[in-house]
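Before anything else, here's the structure in question.
Right after this comes subunit A.
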Amino acid sequence: MQMPLKIYLLIALIKTVLSLAVMASLIAYVQLAERRIVARMQSRVGPTRVGPWGLLQPLADTFKLLLKEDITPSQTSSGLYLLAPAISVTLALLSIAVIPFGPVIHIFGYTTPLQITNINVGLLFILGVTSLGVYGIVLAGWSSNSKYSLLGSLRAGSQMVSYELALGLALVGPVLLAGSLDLRKIVAAQAGGHWFILPEIVAFLIYLTAAFAETNRIPFDLPEAEGELGAGYHTEYSAMKFALFFFSEYANMITVSCVATLVFLGGWAGPVFGPVWLSRIVLPLFWFCLKAAFFLFLFIWVRGTLPRFRYDQLMALGWKVLVPVALANVLITSLVVAWR
Partner candidate 1 sequence: MSAFASGSVSGFDSLLEPGQAPRAGHLILNMGPQHPSTHGVLRLVLEIDGEVVVRVRPVIGYLHTGIEKSCESKLYQQVVTLTDRIDYLCPLTNNLCYVLTVEKLLGLEIPRKAQWVRVLLNELTRINSHLVWLGTHALDIGAMTMFLYTFREREEILKIFEMASGQRMMTSYFRIGGLALEPPLGLLERVRAFISGFSAKIDEYETLLTRNSIWMGRTRGVGVISAADAIAAGLTGPCLRAAGVPLDLRKTQPYSGYQEFDFSVPVRTESDVYARYLVRLAELRESVKIVTQAMAGLPEGPFKAQAPGIVLPDRDKMKSEMEALIYHFKIVTEGFRVPAGQAFQAVESPRGIMSYYIVSDGTSRPYRVHMRCPSYANLQSLARMVEGRLLADVVAVIGSLDIVLGETDR
Partner candidate 2 sequence: MSAEPPVPPAPSSEPAPPAPPDVVARLEAALPGALERFEDLRGELSLWIHSPRLLSVLRFLRDDPGQQFDLLVDLTAVDRLGAVPRFELVYQLYSTRRGVWLRILSGVEESDAVSAPAPVSSGPAHLPEPIRETTPGPGIASSVYSLWPAADWFEREIFDMFGIRFAHHPDLRRILMPDDWEGHPLRKDYPVEGYR
């Protein structure tokens, strides 16, 4: 069933545009959801004024940020200063290219996966791209020529490098069990309810912790700890350039939530029924979104609850707890896999 190139490109274009649009609005609405949920936890109401239930608030925020004066402080290294938010947001969005949202579908006589493109080292690609994201932050802090930004970016650099390791090692366990770095194969290996969260619960917890650090969320939001560093690496950024950092933080949150869903919670697996369009497209997508939303809610929930770590405690947790435990987990998993 070889597909003509034109059709292939068309489908790819449609999927790319759709994914980006969905991602962009998702980022906006995750942020709205965060504001509403955290407000609820803090006995407030959150934004309710723009549109019904405040649903147009993200739009209003975007317009505000677009219309604000774009200030570039005079002592910045201007090229890198402009480049940094672009790097951040590009890399944050890049990883959705390989994330599968649902099974392979047949539509209008053509077969295509619910994914922009499938590569057989998808997980590796995601890890690589998210690791590169630290460049955006470090460059932002450095090029701002401000001490607070510099401290924030130094923190971000060391934090991300440390936790990248734990994050990667935590994912090795499921990869060994599935025997592939292909995200589709990892999902397929969990078919029938054999979700990797059960055998790999330790890896799951490590992944979750590291994911919080990776996305600079409370309790690991040291790079932008407003209590100490003003706003950390993006102190000197304003208007849309600031919004891009904001955007990439939420994009990263969505990415790590999707990866957690795929690797530990069986991807789009879930009870399906009904006609083909329902059981093959809508329900898998629904289950996938539900699981990812659970992780996103977790991010928001924790933000409403926990205080922030201190820099040395963060490093100690990363290097003295997470990395050794993750290594042990890899060792045990590989022994088990070898035994089987």
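Convention: a residue touches a chain if its C-beta (ideal position, glycine included) is under 8 Å from a C-beta of that chain, and two chains touch if they have at least 3 such contacts; residues count from 1.
The set was built so that all candidates are chains of the complex that A comes from, given by their letters.
Computed from a prediction, not measured in an experiment: that's the story for all the values here.
**Student:** Among 1 or 2, which touches subunit A when you look at the whole complex?
**Tutor:** 1
**Student:** For subunit A, which residues are in contact with candidate 1 within the complex?
**Tutor:** Residues 38, 41-44, 147-148, 151, 155, 218-219, 221-222, 225-228, 230, 303-313.
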